[in-house]
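Structure incoming, see below.
A single protein chain has been omitted from the complex, and every remaining protein chain is retained in its original position.
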Amino acid sequence: MSKSILGLFQQPEPAADAMDGLKEAGFELGTFDVLTGTPYPEGAFGEYVPQHRLFRFPAFGAIIGFTLSVFLTAVTQLAYPMVTGGKPIMSIFAMLIIMYEMTMLAGVIATVIGIVFESRLPNMQPGIYDTRITEGWIGVVITFDDESKVADAESVLNKAGALEIKHA
Amino acid sequence: MTTAEFGTHNWGMVVDVDKCIGCNACVIACQAENNIPINTQDRVERARSISWIRVERYWEGDFPDAKARFIPIMCQHCENAPCEPVCPVYATYHNSEGLNVQVYNRCVGTRYCANGCPYIVRFFNYWEPVWPESLRNHLNPDVTVRSRGIMEKCSFCVHRIRRESRNARSAGVEIADGAVQTACSSACPTSALNFGNFNDPDSKVSKMKDDKRHYTLLDQFGTDPNVIYLAKIDADKKISAGEAATHG
Amino acid sequence: MQQRRELDQVYTNRKLLNGQLDTPKWWLPTVSILGVVVLIGVVVIATMVNKGLGVTGLARPVYWGLFITTFVFWVGISHAGIMISAILRLTQAEWRRPVTRAAELLTVFSLLTALVFPLIHAGRPWRIAYWIMPYDISRGIYPNIRSPLIMDPVAISTYLTGSTLFLYIALLPDLGNLRDRTTGWKNAMYTVLSLGWRGNPRQWKMQTVGGILLSALMLPIFVSVHSIVSWDFAVASAVEGWHSTIFAPYFVIGAVHSGVSAVVTMMALMRWLWKWDDFIRPEHFDALARLLIVVATGWLAFTFLELTFALYGQDAPEIALREMQMFQWPWNALFIIFFLTAYAIPVPMWLFKRVRTNIALMFWTSILVNIGMWLERFLIIVPGLARRTPFVYTWEAYRPSPVEWTIFIWSFAWVTFLMLLFSKFFPLVPLFEQKESQVFTEDVMIGRAKIPAIVREAD
Partner (left out) sequence: MASQAVAHESEHHAPPPNVDADMVARELIATTTGASGRFKAWVWGLGILSIAGIVALVIKFIDQGDDSTKWGYVAALVSFLLSVAGGAPMVAMAPVMAKANWVRPITRIASLFSFASVVTLVMLIPLVAILPPLVTEGARRRTIWYEAPDYSPHIWTTLALVMLLITGIMLFYSAALPDFASMRDHSTGWRKRLGKRLARGWVGTDAQWRTLRMRIGMFGTFYFLILVFANFLFTTDFGQSMVPGWRDAILPMYHTVSGFQAGVAGVVIALYFSRKYMKLEKFIHLDAFWSLGRLLFALTLLWIYFFYSSFIVFWYGRSENDIATLNHQIKGPMIWAFFGAMILLWFVPWWILIWNKVRRGTTVMVMGSFVILVGLMLDRIRMFVPAWSVPGDQIHEKWLKVIPETYWPDIFDILIMAGGISLVAFIVMMMTRVVPVLSVWQVQEFNLLSKPIKYIRGHATLVAKPD
């Protein structure tokens, strides 16, 4: 895994400064990221806004669930055409309810898969991290392809007032 | 949709209330024929007795000129049976001969069907049925002994229907009208209970059911029963126990 | 509504994780006592399955009794979770934050409990595999999907699966937090469970967007579940008092009423047991009580409609049924208690802010509501079945047997037991939401007035 360093801040402002500094220092977006213990308003650190395709997942799941349910409900009735209470063999209005439930179920499951996938989890090598981030500290993590730029990254972090810099 | 129109048989019963004398012979016959557990005093008191057919008695008028009215009630084998669609396992459904059949082996005992039935003719087995030693050999081999935890009800003596149709098939003839008799109808001394095939226009029951006295129980539920009642004719006033009960 | 309180995050962690990081003194004794009760219940259930339903008080024509009532009751309670976490999330109500997880938890566990009752109330439970696992070809018969009893398991399992996943997704950041606070095998466990959560913008965005999306998806399920449960009853045209078109929304709003009350009860308990006075505050109870007033009044309107249109037909059996339900012993007593506890006592009390912000009073009133709502289900199901129609030749009223009561009590012990067990390993108050509300609330000075304000992201 490539080299990466983590600068720790206690306040959002200096963290944001660090992010700006990194942009100016010519690090392209995506190579550096901010770690927080709570969600901040989007773009609060001037970080790049992550793109996602979450909305496709439920639609996809719903379609699968719907087709499955149509098949299931229709086949179970046609395979055993037993008249009950003078209801039609293909009782659409009874089928609708089960079709609805299965559609929603598949939609939800697909959404959850989507959430996990889109947040790039599970990730068993999370990389450089600090437990104080869940205590309100803010981490700015930079990953390098070449070792040369480590120094100016550190300088940027220090200039912004990083309380601590970790290497990994 | 109803199954009666595409089957060759549509078994049904015509009950002439006018002829019923309330002797309860049908009830006894049914109990004996269908291996129904003995209704001990305790079960009757706890409203857990099982009687596939019952004779209800109503009093009309006040003493001294009170009249007793009788009406035998068994499963009505409705075409639009409320009990059927609610069963999750098809344990009760409508077969092609117009019977509302109860498949004991499928039943899981949700008792939902009994909730749906307005005639209260479905019964639940709370305990494993037991018979005294002396009665062990009196059980009818043609009829399943129902284990605990399942529903049961009048089957129009389906085993007799099967037997007759087997005989007819082996003899290569149609089932003659009146060949099939349920336990209750064969036991009825006044032939108030008449069993037969409604799809055969010349059968006895088909002729009887067009009588102008005919009515069905609780018709406001639209169940379309296969048991037709013929109203009681009264010298002084034209009202039958059945109607009194129906519009009760 | 939400007073702003500066809470240091370290403090927040320590307080809200006190259940997991160190065990409270009362925890072990309580859990063991509950465990004993649960054990007794399980034994009783086993004996009932072994002996047969004769041990219950059921008798013709009342074929459904305490079990189905309690089933409906627990399904109703389960409507707390999505009501709180989904609807309030979509309406961006700030005060929902400390409540959401506990509510979702209540949903999951009460559904698990509710599912037990249809199983054990059947005559041959061991055969119910036939309609839970319907598609074994060896049996050669499929289930009858026209039956509401098939729609029930489908709907409830959908709801259960959905809320469980929802719960887990919302748990991820807190699992990461616990991972950072723990060591040893616990640390390993939380590391695996948190899937390597780090808290970068992408993950947080998925939390917010995904949370709202899931809420939007869960909402229709939430509505459908209790509607389908209500159709178990409403489709039976032969049962006066059941065959009413209003049942679906009527049951749903009743479920919300009882569910939200149950959440109030739980919040009070959490506040007392874990000493979370800083996080679960009077204004939360205040907000919930305001919500409850609206819900309860809506529910009352539906009750009124249900009654009106029951009598609307002016059929003799229907009127006889209502007469029994309201004026005959013992139903009349139950009916009076039901009305007093479900509406007449709590709602007028909630009108006063002093009551709304008094935790003890809220605790007791919310319990009252649930007594009333249980009675409501009982009064719908049993008198409806003990019909007053022609050809009902047994006018036997139904009296629950000790066995049924034991199993009824078991269900409560079971839910509490599961809750406490969960609380040992996972935080009951979502920490990150708590902190988020710290980040997202500020005070604005309008003139001299200090007014709490919320940061809304521009969209």
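Should a chain be cited, it is by its letter among A, B and C, assigned in written order, with residues numbered from 1 in that chain.
One rule holds for everything that comes next: a contact is a pair of C-beta atoms (placed from the backbone, for glycine too) under 8 Å apart; a residue touches a chain by one contact, two chains touch by 3 or more.
Since this is a predicted model, take the numbers as computed values, not measurements.
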Touch partners, limited to displayed chains, of the chain removed from view: A, B, C
Chain not shown: contacting residue from C:Tyr190, C:Trp204 or C:Phe247: C:Phe247
Of C:Val10, C:Ala46, C:Leu311 or C:Leu351, the residue in touch with the unshown chain: C:Leu311
Selected residue (touches chain absent from view) among B:Asn80, B:Asn125, B:Ser185 or B:Asn226: B:Asn80
Chain A residues touching the omitted chain (full complex): 12-13, 16, 19-20, 40-46, 49, 51, 54-55, 58-59, 85-86, 93, 96-97, 107
On chain C, residues whose C-beta touches the chain left out of the figure: 1-2, 90-94, 209, 212-213, 215-217, 219-220, 223, 227, 231, 234-237, 243-249, 301-302, 305-306, 308-314, 442, 444, 446, 449, 451-459
For chain B, the residues touching the chain missing from this view: 80, 85, 219-222
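Operating definition for what follows: only the chains that are shown with their structure count from here on.
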Graph class of chain-chain contacts, one of line, ring, star, complete, other: complete
By count of C-beta pairs in contact, the leading pair of chains: A-C
Core chain by centroid distance, with centroids computed from Cα atoms only: C
Mean-CA-position distance for chain C and chain B (Å): 44
Gap in Å, rounded to a whole number, between the CA centres of chain C and chain A: 30
Distance from chain B to chain A - Cα centre to Cα centre, in angstrom: 65
Residues within chain B bordering two or more other chains: 82, 85-87, 90, 93
Numbers and ranges of chain C residues touching at least 2 other chains: 141-144, 146, 150
Contact set on chain A toward chain B in their complex: 80, 82-89, 91, 94
In the complex with chain B, residue positions of chain C that touch it: 52-54, 58-61, 63-64, 118, 121-125, 127-128, 130-131, 141-144, 146-150, 232, 235-239, 316, 385, 389-394, 396
Complex interface listing, chain B residues touching chain C: 46-48, 54, 56, 73, 82, 85-90, 93, 106-112, 114-120, 123-128, 148-151, 217-218, 221, 245-246, 248
